[in-house]
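A short write-up of the structure that comes next.
Note that this complex is displayed minus one protein chain, with the remaining chains in position.
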Amino acid sequence: MTREEREVREELAGRVQAFGRSLHIRHVDAGSCGACESEVQALQNPFYDLHRLGLFFTPSPRHADLLLVTGPVTRAMERPLKMAYEAMPDPKVVIAACGPACGGGIYGRSYATLGGVDAVLPVDVYVPGSPPHPLSLLHGILLALGRIEQKIGREEHVAGRVS
Amino acid sequence: MLGWFYRGLTGGRVTTPYPRREERLPEGFRGRPVVHPERLDPEGSWEEYERACLPGAIRVSEKTLTLDLGRCICCGLCASVPGGAFTMEPDFELAVSGRGDLVTVVHRD
Partner (left out) sequence: MDEMVRIERRTGERPERTRWGGLRLSMPPERLAYVVPALAVEEDARFVAEFASERDGRFYLHAVVEIGGTYLILEAPLAGGRFSSLALELPAADWPEREMKDLFGLTPSGHPHPERLVLPEGWPEGEHPMRKGFAREKEVELAPPERERPIMRDPVEGDGVFHIPYGPIRSGIFESAQFVVDTPGEKILRLHLNMFYKHRGMEKIFEGVPLEQAPLVAERVSGTDSFAQSLAFCEAAERALGVEVPPRARHWRVILSELERLYNHIDHVAKQCEAASLNVANARFAILKERILRLNAALTGSRYLRGVNRVGGLRFEPGALEGALLEELAGIERDFTRDERLLRRTDSFLDRIVSAGPLSREDAAAHAAVGPVARGSGIDLDCRRDHPYAAYPELDFEVQTASAGDADARFDVRLREAHESFSLIRQANGRMPEGPVHAASSAPEPGAEALGWAEGARGEELYYLRFGEGGALDRVKVRTASFANWPLFAKTTDGQVLTDFAFMEHSFAMSQAACDG
């Protein structure tokens, strides 16, 4: 993470703590299979209840702090996605939420798809999964806001040996 | 409308305490594949793992096997390859800041 990225997270984390302000998430479907939307919607059900964490979905990018993108980014969604991002005021963070949003999934880069959100926007947090479990989404959102730790990272091993 | 009012009060609490407390997904949930390097034969062929993977999350070269969670679709086919080098784990705290953090590399030596 660069110093700039860390500062963005810290500012967003600070807003909730210091001012009791809620954080707003704008979701954009950039061509997902539909299961991801179901899991994002689940965040609002009583089991996950993201409101208790001061997190809310907003219909307007102008009020959003966080952009949650599902899907590989289809060619047709490239421009609307960019427009939503540009409409968001700073500071803002972008989450690629689902396998295809992270790395293209089975669609990859093709005549119809761009291979992942980072082909179009700077991504702050990647949440893999097909679809990502609502708890994975929660973990990813909190990570983007600097409120939780990252648990996995790059690994190097040697075959035949216990690591 | 009164009916819904009372029903709302009697539902009980189902909300997860996460992140305040740890949460665990049931065994068997296909959260992510994990590679066990000790079960990969340094002299053996690893091609079958690459062939099992439709989105190309598993790539095998002469000297390495790479698992990229960023391309994974959690289908579990890699875990069915005999040899057991891959298992599916019910992990869910998988978010990362860097794209490269989703990559695991196993070297032949």
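For reference, chains read A and B in written order, and residue numbers begin at 1 within each chain.
By our rule, a residue touches a chain if its C-beta (ideal position, glycine included) is under 8 Å from a C-beta of that chain, and two chains touch if they have at least 3 such contacts.
Please read these numbers as outputs of a predicted model, since none were measured by experiment.
S.K.: For chain B, enumerate the residues touching the unshown chain of the complex.
M.R.: Contact residues on chain B toward the absent chain are 1, 3-5, 7-8, 11, 14, 25-26, 28-30, 54, 73-77, 80, 88.
S.K.: Considering the whole complex rather than only what is displayed, give the residues of chain A touching the chain that is not shown.
M.R.: These residues touch the chain not displayed: 27-42, 44-47, 57, 59-60, 71-72, 74-77, 79-81, 84, 105-113, 130-131, 133.
To be clear about the criterion, only the chains that are shown with their structure count from here on.
S.K.: Could you tell me the distance, in whole angstrom, between the mean C-alpha positions of chain A and chain B?
M.R.: 18
S.K.: Flag every residue of chain A that touches chain B in the complex, lowest number first.
M.R.: Its residues touching chain B are 1, 5, 46-49, 52, 95, 99, 102-106, 108, 116, 118, 123-130, 132-133, 135-136, 138-140, 142-144, 147-148, 150-163.
S.K.: Report the residues of chain B in contact with chain A in the complex, numbered from low to high.
M.R.: These residues of chain B touch chain A: 11, 14-16, 18-19, 23, 25, 29, 31-32, 35, 37-38, 40-42, 54-57, 65, 68-75, 91-109.
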